[in-house]
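All protein chains but one are shown at their positions in the complex.
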Amino acid sequence: MMEELVGLGAVTLLGVLEQAYFSLQVIYARRKYSVSPPATTGPPEFERVFRAQANCSEYFPIFITVLWLSGVFFSQGLSSVCGLLYLYGRFNYFRGYSESAQGRLAPLYFCAQILWILIGFSAVGIFLTICRVYLNMDLLQELCSI
Amino acid sequence: MMEELVGLGAVTLLGVLEQAYFSLQVIYARRKYSVSPPATTGPPEFERVFRAQANCSEYFPIFITVLWLSGVFFSQGLSSVCGLLYLYGRFNYFRGYSESAQGRLAPLYFCAQILWILIGFSAVGIFLTICRVYLNMDLLQELCSI
Partner (left out) sequence: MMEELVGLGAVTLLGVLEQAYFSLQVIYARRKYSVSPPATTGPPEFERVFRAQANCSEYFPIFITVLWLSGVFFSQGLSSVCGLLYLYGRFNYFRGYSESAQGRLAPLYFCAQILWILIGFSAVGIFLTICRVYLNMDLLQELCSI
């Protein structure tokens, strides 16, 4: 079963690599601005990089969760495309936020929209599956045969 | 196989929506108390909302992980019920913490208890599965046939 979901696996792995990249950027910023752990405050340049990675990390489990919900219960193809767009948006968020607090906003809205789409896909997929499995009602088929 | 686990999927999606709600509350609090990113400190009212969401985000991956471990290896029904209780507890935690630091305690104990129950379910389910798969010993059946 998992073999057919390898597309989601590939997007997930890309997401992990992106998070690794963000973490490395924080480590470089710690060196550059001499902010030694356990401190998390320093010049605004450092704090923006630090918060950009913290924010991306905070949303990472949410992203992975809806990516798989939507991919398993709705459509692997559509979810994978949304997943790639989200990762692209997060990359811009990180770069934008590193440069200025303002720079994080446009990519943030973009990422939020993608998340809402994935949430919508998941909701539809889960609803249809519940109807099929528990109510023995194949809504998709009924819709098509109208 | 995933179709039968759609109950866990529904609880998971609800959890994602709850996290989205918490995030929006932080954004509103940032506006209300004028705490612009990358700052994370400000009036105690803001800091409590900020920390409430941070704490819920920190536990979200742990919750999702034990929800699925317990649902897959022990019982989907019991896990889903615990999952709903946990999400309800987290909602009270967020509301309580937003009002006062003291207000977070009762819901926190509640949530922790639910997590321990899910951890217990997972441990029992994983133990029985290991016995069955690797030791070829169906403990449940042996117990029942005594």
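For reference, chains read A and B in written order, and residue numbers begin at 1 within each chain.
Operating definition for what follows: a contact is a pair of C-beta atoms (placed from the backbone, for glycine too) under 8 Å apart; a residue touches a chain by one contact, two chains touch by 3 or more.
Predicted model, so just to flag it, every value in this text is computed and none were measured.
When the missing chain is restored to the complex, the residue among A:Pro61, A:Gly89, A:Gly103 or A:Gly125 that touches it is A:Pro61. In the complete assembly, the contact with the undisplayed chain comes from B:Leu69, out of B:Val16, B:Val35 or B:Leu69. The chain not displayed touches subunit A at residues 1-4, 6, 9-10, 12-13, 15-17, 19-20, 36-40, 54, 57, 60-61, 64. For subunit B, the residues in touch with the chain missing from this view are 1, 44, 47-48, 50-51, 58, 61-62, 65-66, 69, 72-73, 97, 101, 104, 115, 119, 122-123, 126, 129-130, 132-133.
Quick note on the criterion: only the chains that are shown with their structure count from here on.
Subunit A and subunit B have Cα centroids separated by 19 Å.
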